[in-house]
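Structure record follows, encoded as structure tokens.
One chain of protein is taken out of this complex; the other chains stay put.
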Amino acid sequence: MAKFLPLAQAVAENLNDGDIAAFEGFTHLIPTAAAHEAIRQNFRDLTLIRMTPDLVYDQMIGMGMAKKVIFSYAGNPGVGLLRRMRDAIENGFPHPIAIEEHSHAAMANAYEAGAAGLPCAIFRGYRGAGLAEVNPNIRHVTCPFTGEVLAAVPALRPDVSFIHAQKANKRGDVLVEGIIGIQKEAVLAAKRAVVTVEEVVDDFDDLHPNLTVLPAWTVTAIAVVPGGSHPSYTQGYYARDNAAYLEWDAIAADRDRFREWMQKNVIEAGVEDFAGRVANLRKAA
Amino acid sequence: MAKFLPLAQAVAENLNDGDIAAFEGFTHLIPTAAAHEAIRQNFRDLTLIRMTPDLVYDQMIGMGMAKKVIFSYAGNPGVGLLRRMRDAIENGFPHPIAIEEHSHAAMANAYEAGAAGLPCAIFRGYRGAGLAEVNPNIRHVTCPFTGEVLAAVPALRPDVSFIHAQKANKRGDVLVEGIIGIQKEAVLAAKRAVVTVEEVVDDFDDLHPNLTVLPAWTVTAIAVVPGGSHPSYTQGYYARDNAAYLEWDAIAADRDRFREWMQKNVIEAGVEDFAGRVANLRKAA
Amino acid sequence: MSAFTPNEMMTIAASRALKNDDVCFVGIGAPSAACNVARLTHAPDITLIYESGTIGTAPDVLPLSIGDGELCETATTTVSVPEMFRYWLQGGRISIGFLGAAQIDKFGNINTTVIGDYHHPKTRLPGGGGAPEIATSSQQVYITMAQSRRGMVETIAFYTSFGHGEGGDHRQRLGIDTQGPTLLITDLAIWKPDPVTKEFTVVSLHPGVTREQVQDTCGWPVKFADDVAVTPPPTELELRTLRDLKARTDAAHKGQATTA
Partner (left out) sequence: MSAFTPNEMMTIAASRALKNDDVCFVGIGAPSAACNVARLTHAPDITLIYESGTIGTAPDVLPLSIGDGELCETATTTVSVPEMFRYWLQGGRISIGFLGAAQIDKFGNINTTVIGDYHHPKTRLPGGGGAPEIATSSQQVYITMAQSRRGMVETIAFYTSFGHGEGGDHRQRLGIDTQGPTLLITDLAIWKPDPVTKEFTVVSLHPGVTREQVQDTCGWPVKFADDVAVTPPPTELELRTLRDLKARTDAAHKGQATTA
């Protein structure tokens, strides 16, 4: 049953060194504040899962927190590469990381299987694809009716998933709307789930019955963090800070500049700083 | 791309003798008007798919239209048995029918696989269940990661699916809301899809982005039939006619009374009669 | 305290077995009444899930079907049927699967499919619906039914849903890791499975019910626990809650049929 907690406590209670963790968001609703809190608390040896690792995983990898990354697209969306992640893969800096790479279809199916309590997902995929030859977690099953050979991947079952959402009600139910991505599956597939929200409202009585609502008993902890997905966006609250994504490319290109930026904007900053970062993006939402 | 047609034409153009057809609805939104039109046009040798065959399949079976029924719960919901279907299975009246029986989980997964273009669905099911011994379409696959043995069923791919929905817009997009059941999957799994709707509106601009909308290019034909799901209900339009479900039990119990009722209320009735049948149920919706 | 019927006692005894933090997959009929009485008395935050996709529903009247409109209108959220069976039931999120039964044996195996041979049935019943997987994916299964020699039989004709099979560790041998039937509530008694054999054993008799009555309405030789309790009779609150619910329900479901 969801507990309302300050973010620092929600992260401290639910993330551990060595955990398999997902900070999910598909361009929209990226849980930046939760990731920054995890960075401040300096967790180690994490296996980080995400379809689209972007700035926050670049930051966590650059800070030496990741042992392994499971992913399907490692880019700065709309801009280019993830330079800290590249540095770790190409040069072992700050230390080598293991990777398990999939396609989006495979990761989406694997989360879906995790949410559905299955050990694996099957789908028509990876035909002729190079990943099938370098990733031993891409296997096959044969349809017992048609004989068709389908790809199989293991279900994703994070120890903990972090997502950002529009709002919770007082009971602790959570609403995700707009580009809903893989958030519901990431929460339901995980042993524990931490959600940051823009606000808490009395009830959800005025919501349409078919929206993506996570009942309170599927969520472990909720932290209220206005602006908590910046520089990503929260539909209905504030727009994407595209300029910050462009700016990140230069910051992450240089090891020293990266450390300086992290020191100033993450280590010496706090959860309360997010509201200010989106102040001028609210009109555009 | 969806064509707006009178129901008689939509049925005539999309249903054929010998087809595999689904008239889906999960208590809510049962496409009664479409089924009655199919009865009036007297199709034969149909394979009828539905999770919860209720009155309309009892009627179609009783009129001798079904060769086979694929189903998971053959009951008059909240009332009891389907007496025409029983008569066909127990006594071969009006003629014998074949059955392929599944659990709800299996049927739901099989529609989902059909919508997803897969040849089969896998799930954790049928353990210790008698159906696994009498239905040769229940097979197994082994997870290539854990060795767990999972149940497999073939995907459902109807030649044509019929559903009832709240509304279409002028472009032919269709909205289903409330208890959405298996409608989206039934449409996407089928080669052709016919939708009856309560009304047509100009556009869906005021709808929440995450509702269940079937784009016009996934639908073959749309027919406007106010009241078209009676005695089932359409959320937001009219309530369920519970008394009609109770009444059906007595009608279907007797072969002659059944024929008389069908003659009067289906064969000699028309699509335009549905609006009147829900007139006194609209307030209650 | 008012007089009460055996059926009322059954529903109220079943309602008492449910806890405030349970997530209950509700079958229609007696289970639905028990779950909603629990919600309206001691378990206001219980999560009731119907297989039509409604999660956290709080109907004012009992639904006639598992898909009545009020289930959706009062739910926390309403999802598709595939999602219901994949993410919510198979996902292991259900603490109690609550089933009714047409036929049951002493190991909690249920038949709602056929009387007679499957391929040439004497009586064709509706079938299992969600039950085969409710019985194996829910953490525990509660069953409620009125006793009769036709309903409680030595050998059922068909395993619609698996209880404890032939007893003992039969579930584990089939790779089923949930507890299965842990409670049977009838109009006469409360039964629990023997820890070893898994045979249903009477642990409590409803007020005024004798062992003979239980045996006379049961098709197998009944085992009684060493200490058989007496079920506490319905409280005023429980009985009023149930009767108000039934009265509201009857009023709501009456009405004119306008041809089907």
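Chains here go by letter, A, B and C, matching the order in which they are written, and residues are numbered from 1 within each.
Here, a contact is a pair of C-beta atoms (placed from the backbone, for glycine too) under 8 Å apart; a residue touches a chain by one contact, two chains touch by 3 or more.
These numbers come from a predicted model, not from an experiment.
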Displayed chains contacting the withheld chain: A, B
Touching residue (missing chain; options B:11, B:115 or B:180): B:115
Of A:31, A:62 or A:181, the one touching the omitted chain in the full complex: A:181
Omitted-chain contact residue, chosen from B:18, B:215 or B:236: B:215
Sole contact to the chain not displayed, among A:77, A:94 or A:270: A:77
Hidden partner interface residues of chain B, rising order: 1, 112, 115-118, 173, 184-185, 188, 204, 209-213, 215, 217-218
For chain A, the residues touching the chain missing from this view: 26-28, 51-52, 55, 71-75, 77-82, 85-86, 89-90, 101, 103-105, 108-109, 111-112, 123-131, 134, 148-149, 178-182, 184-185, 212, 230-231, 233, 235, 239-248, 251, 265, 276-281, 285
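Simple rule for what comes next: only the chains that are shown with their structure count from here on.
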Any chain in contact with chain B as well as chain C: A
CA centroid of chain A to CA centroid of chain B, Å: 39
Residues of chain B touching at least two other chains: 123-124, 148, 178, 180, 212
Contacts with 2+ other chains: residues of chain C: 72-73, 78-79, 86, 90, 137
